[in-house]
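Note that one protein chain is taken out, while the other chains of the complex remain in position.
Let's turn to chain A:
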Amino acid sequence: MSTFQRHRVTPWVLMAPQLIIVLVFFFWPAITALRQSFYVQDAFGLGETFAGLANFTRVLSSQSYHEALFNTAIFSVSVALGAMAIALLLATMADRVLRASRAYRTLLIWPYAVAPAAAGVLWMFMLDPTLGVLSRALEALGVHWDYRLNGHQAMALVIIAAIWQQMSYNFVFFLAGLQGIPASLLEAATIDGAGPWRRFWTITFPLLSPTSFFLLVMNTIYAFFETFGTIDTTTSGGPGGATRTLVYKLYQDGIVGLDLGGSAAQSVLLMLMVGLLTLVQFRYVERRVQYH
């Protein structure tokens, strides 16, 4: 104890890099955004006037904000559930692989190393209406594919790209979770007369619930924020705002449209929303989690 009390400066010096990063890249912009959301800037950025809650009421009553909110809901639910379901399926299969399992697992983890923007471009090429490999395959199946014109298809494209990337992250956690379940539990269940399907739902799945809950929170946050790059490089929110999510609208209004006050209000709302969602998840979903 006394050793630490004597060194008053050293701890701060050691923590400084972390603290500076958090202060500069989180607290400063967050506080600036919060302040800005109460002001209206003039067209040339030379002055601003206090506007109270006007920015918020304008944002909340606009039609395009409601659309973005709806898009975000569709997008986030699809990405979180899709990425988790596919990852769980792949992890369950990878868990049973005995030969060359290491190589197999490494390959499944790779997509996570790809930047979101690059992941988006990758899928954009594969699903390009004129050049894409997958587009041709879809055409052969009788599906007319053109995400540049069809809003639903554009949404599908960004969802697929986001799922493909996030799946790897989920895979790592699910695989670790599966390997933490003692083999004897599943053997006991086998002897107790449970088939593979029933074993999965009554033993494996409940025992994975802490992992699943953690991933649900992480995937929601990912879908809300980190998919910006994916959307920007592929559809840029189009066509006609069909893939404009909250975080993308915020960028368009603030950086492109230069409505700093309105975009600041949106970012404050987004932060509140994600905070609230996480809180709800902890409050209601976590109750059903089996920690053991």
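FYI, a contact is a pair of C-beta atoms (placed from the backbone, for glycine too) under 8 Å apart; a residue touches a chain by one contact, two chains touch by 3 or more; residues count from 1.
Basically, contacts and distances are computed from a predicted model.
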Name of the absent chain as recorded in UniProt (options "Amino acid/amide ABC transporter membrane protein 2 (HAAT family)", "Assimilatory nitrate reductase (NADH) beta subunit", "Rod shape-determining protein MreD" or "Sn-glycerol-3-phosphate import ATP-binding protein UgpC"): "Sn-glycerol-3-phosphate import ATP-binding protein UgpC"
Among A:Leu53, A:Leu185 or A:Leu272, residue touching the chain not depicted: A:Leu185
Residues in chain A touching the chain absent from view: 182, 184-185, 187-194, 198, 202-203, 206-207, 209, 290, 292
